[in-house]
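Just dropping this structure here.
Only one protein chain is missing from this complex, and each of the others stays in its spot.
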Amino acid sequence: MTSLRAQSLEHEESVGDRPVMTLLDVEKHFPIKDGVLQKVVGHVKAVDGVSLEIRRGETLGLVGESGCGKTTLGRCISGITAPTGGGIYFRLSDADRAALEDILAVPGKERTPEQRKRMEQIDSRHLITALTGDAWRAYRRNCQVVFQDAFSSLNPRQLVKDIVGRPLRIHKEASGAELTERVVSLLESVGMGRQHLFRYPHQFSGGQRQRISIARALALDPEFIVLDEPTSALDVSVQAQILNLLHELQRDRGLTYLFISHDLGVVRLMSDRIAVMYLGQVVEQGTATELFERPRHPYTEALLAANPDLDADVDKEIEGLEGTVPDPANPPEGCRFHTRCPVATPICGWEVDDAVTWLSVETNLLDTMTAVERRSNFDATLAFADDGSAEAVGKAMTGGSMPSAMSPALENVSVDGGKVLLRFLPVEPVELEEVEPGHVTSCVLHTSRRREL
Amino acid sequence: MADIVQPRPVLPPASGALTVRLRRLGEVTVQTLRNPVTVIGLVIIVLMFAMALLAPALTTPNEPNPYQMPRDWTALNEPPGTPGHPLGTTAHGGDVLYGVIWGSRTSLWLSIIVVAATVTIGTIVGSLAGFIGGKIDEILMRVVDVFLAIPELIFALAIAAVLGPSFSNIILALAIVYWVKYARIIRGQIIHVKQNEYVDSARVIGDTKFRIYLKDVLPNSITPVMVQATMDMGAIVLVGATLSFIGLSEAGLAEWGVLVSEGQVGISTGRWWASTFPGLMIFLWALAFNLVGDGLRDVLDPRTESR
Partner (left out) sequence: MTSTAAAGISAEGATGALVASVQNLSIHFKTKAGMVHAVDDVSFDIRDGETLGLVGETGCGKSVTARSFMRLVASPPGVYAGGKIDFWSSEARAAGGGPVNLLTIADDEMLEIRGNRIAMIFQDPGKALNPALTIGNQLAEVFYQHRSDELLEPLGPNAPVIIRRAAKQESGKIERVLLKLPPLRSKAAKVREEVDDHVAAALAETQIPNPRKIMDRYPHELSGGMKQRVLIAQALACNPDLLIADEPTTALDVTIQAKILKLIGELQQRRRTSVLYISHDLSLVREISDRVAVMYAGRIAEIGRTDDVFRQPLHPYTRSLMAAVPSSRNKRGELAAIEGNVPELIDPEPSCRFHTRCPYAAGVCGEVDPRFLRHDFEHGVACHIYDEPAELGIRPDELPSYERKTR
């Protein structure tokens, strides 16, 4: 079985310990169309600038709540959809990555022909959306997926034998009796057997269907498997069986996993390193132990605080988060989490939207607002039906009732007749920074930017 | 109630792919036959088919063209019960029974050809629109919208009138007009099925788009088309009869619609048999396919199918 993998290595530059998947600034934006002519009026930024590395033999956990983009990212990595920005690279060596990052730092027009050529060379061998021929096949065989809903991930009209044997048939690896035997051995490796060959998916339980899914994923002896919430739809006792199986398979076959889940307990158990996602970006990343014992981002802390844990301390009560996830078509400035963060600071990216939200929730002074004229996300004019309302709003904003993190960020408020002009201090988007070896976070409370506070 | 553990079917040890598929087919058939109304429909259809197949044996085929009603000037307007003419004769001396029997042949031709054509065209158009999506979907759906803007019957009528009165033109006119609903049905199904993860799975395994369409998308989308096709077998004959009735078919054809049309002249003078018996056949044919279509739909409904 290793011979297959050796074949696909022929096209690689150097054999050595290198990442399986490298993501550089990956973006996936979905256009929002409106109107009769279906004009594009905006984009849902499901994934908005993610850079990651998945190393051989490890399990990288990807955790976050609904709308964070983890499933979309999984689909991009496994090649189901193509990213709209950035690049996903398969088996990119560290040397090539360094070279690539240098080239990408230079704006496209200014790149030398040499740089362009080098980039093309790297892309043709590693960029998954540019691969062709044998290189593409190598990627395709070595990157497989197991989905959450085993019922919709198995064709209800196909027999188990055909489902599990299909990858072998497509890549012309076996046929006839040999194919059947290979399928049987795959089924056995996931705890099922020959008697299951000629059955339909609906004749199995959820746990068994998931095993069939796993057997299919293993058919081509892949190096890397994307597991998208593989046990979320299963009962606890069945989940335990599947998680044990996944571990066993990883150990026996040297597999690399991307484990996507919203369940912190499961992710902690199964992952070596974990990346936490919020609204399309990675906010913190580190080893499983580090992240859980010494989290360095308020969102990670919030997740941990909200998670009911069977082994938690007696007196620990679960805590939730205020508010809702912001609109991914219009993500907040600065740190995207600042609208809900219990420990937000003045430099976290306060903008006009935050002031408007605060006013509309805590007061009813916006009932007479007629228009909002934006010059930027930080700078706008609010128009009101009468001067009195504008004055009241102006007073409210300067009076001291504004949240203590927001008011220092307010650079200027002035009332002019029926209009209120407000201007916040513009802030750059936050960047991930390594605060400890192997532990990155984007929260200003922990990065070097805390000096600004 | 997801909470109740539904009993899983107890299976004998499965032996081979073919056996399993045959067994599945058997199960579907048995379940369809459980409905007495469906059985009635099936019986009627079987009898009609038999009648159509055995037409040359049941009657003396007319020369030179058996599909033309025989004319016997000696036996005009004979009432039913006349020796040699159990159902009577028409105003041209044609044997009504002959018309009924050979009419089943023409009806069979009509419905099979039209349904096959419309299903094929509709499936191709709907599949392209649903599976490929994007611009192609928009263009094709606009075409569909144009077709749908015109009432089907009027449209078919206009085409048949333009092409000239003949049976084959009726077939052509119907085929041109009636494919649209299939396109819509299958497009809707495909869009829905495409969202299932087994389609993504097939791509991740490395299968080609065409094979994914054939193995994953089409088989899971085709069921409503099958039900509709069954119903259409009946409905097309009705429409064809209407067009014939108006006079867009060939005069003297051994076709139920034509017979009804030619025979209705005699009703005011009490000669009911030339129209009524062929009319009854149209009714039975349409009814039978409707019943079977209904029964089929109940059985193939995804909710009941998965059990």
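For reference, chains read A and B in written order, and residue numbers begin at 1 within each chain.
In the analysis below, a contact is a pair of C-beta atoms (placed from the backbone, for glycine too) under 8 Å apart; a residue touches a chain by one contact, two chains touch by 3 or more.
The shown structure was predicted, so the numbers you read here are calculated from the model rather than taken from an experiment.
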Touching residue (missing chain; options A:112, A:244 or A:376): A:244
Selected residue (touches chain absent from view) among A:150, A:192 or A:302: A:302
Residues in chain A touching the chain absent from view: 65-66, 205, 235-237, 239-241, 243-244, 247-248, 251, 262, 264-266, 268-270, 292, 302-303, 305-315, 317-322, 324-325, 360-361
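Rule of thumb we're sticking to: only the chains that are shown with their structure count from here on.
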Distance from chain B to chain A - Cα centre to Cα centre, in angstrom: 51
Of chain B, residues touching chain A in the complex: 8-9, 11, 13-17, 19-20, 24, 196-198, 200-207, 211, 215-216, 219-220, 306-307
Chain B partner contacts - residues on chain A that touch it in the complex: 75, 78-80, 137, 140-141, 143-145, 147, 149, 152-159, 161-162, 166-167, 170-171, 195, 197-200, 202-203, 205, 213, 216, 219-220
